[in-house]
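Okay, structure first, notes after.
On to chain A.
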Amino acid sequence: MSEIIIGTLATLGTLFVLLAAVGVIRMPDTYLRISVTTKAATLGIGLILGAAAVYFSDISITSRVLAIILFILLTAPVGAHLIGRASYFIGVKLWKKSVIDDLEGKYKKTTHELRSEDLDEEKEN
Partner candidate 1 sequence: MIQHIVLYPIIVQLLLAILLLFSWNSVKIQKYISAGGSIISLLVAIGLMITVWNEGTLTIQAGGWKAPFGITFVADAFAATMVLLTAISGIAVSFFTVGTILKARLKFGFLPVLHFLFLGLNGAFLTGDIFNLYVWFEIIIISSFVLITLGGEKKQIEGAVKYFTLNIFASIIFLTAIAVLYGLTGSLNMADLALKIAALENRGLVEVTAILFLIGFGIKAAIFPLYFWLPASYHTPPPAVSAVFGGLLTKVGVYALIRVFTLIFVGDAFLENIILVLAGFTMVAGALGALAQNNIAKVFSYLIICHIGYMILGLGLYTEAAIAGAIFYIIHDIVVKTNLFMVSGLIYRIKGTYSMRDLGGIYAKYPLLSLLMIVPLFSLVGIPPFSGFWPKLSLITESFKIDNYWLIAALLFGTFITLFVVARIWAEVFWKKGKKIPEIQNFRYFHLLKIEKKIEIIGPIVFLAIISLYIGFGAENIQQLAMRVGEELMNNENYIQAVLGK
Partner candidate 2 sequence: MRSKFLSNILLTLVWVALTGSFALLNFLFGFVLSTFILWVISRGNGENKYFKILPKLVSFVFFFLYELFKANIQVAYDVVTPKFYMKPGIVKVPLDAKTDMEITLLANLISLTPGTLSLDVSNDRKVLYVHAMYVSDKEKFIKGIKQGFEKRLLEILR
C-alpha cells in the first residue's frame, strides 16, 4: 500500500518537475518562464518529498520534509517576484503576443519607485 502511495507521489512529482523543465525550454519570454516554472517545480518537489516522508514514515523525517516544503512555499514566490521585477528593470521584453502591459512607465527610472498611477515624467521635472 505505502509503496503505491510512494510511487504515485514520486511519479507525479517527477512529472511536474519535468513539466517545469519543458516549460522553461518552451515558454517564449522570461516572465512566462518564471511564471510557469516556479510553481510546477514547487509542486513537483513537494510531491517527491512527500513520497520520501511516506517512505521513511518517521516523525522527525516527516517534520523535516514538511519544513522543506514550507520553506520552498515561503521562498519560491518571493524569489519569483524579485527576479520578475528585476527583469522588468533591466528591460527584458514581454513576448510579442502579450496583450497588455499595465506596468509600462510606472517605475521611476532613478529610484525604482513604483507608482499606482501613470507616471508623468515631465511633471516631475
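As a convention for this text, a contact is a pair of C-beta atoms (placed from the backbone, for glycine too) under 8 Å apart; a residue touches a chain by one contact, two chains touch by 3 or more; residues count from 1.
Selection criteria: all candidates are chains of the complex that A comes from, given by their letters.
Since the model is a prediction, treat every value here as computed from it, not as a measurement.
Engineer: Which numbered candidate touches chain A here in the complex: 1 or 2?
Structural biologist: 2
Engineer: So in the complex, which bits of chain A are touching candidate 2?
Structural biologist: Contacts found on chain A: 16, 19, 22-23, 26-29, 31-32, 34-36, 38-40, 42-43, 58-61, 63-64, 66-67, 73-74, 76-78, 80-81, 84-85, 88, 94-95, 97-104, 106, 113-116.
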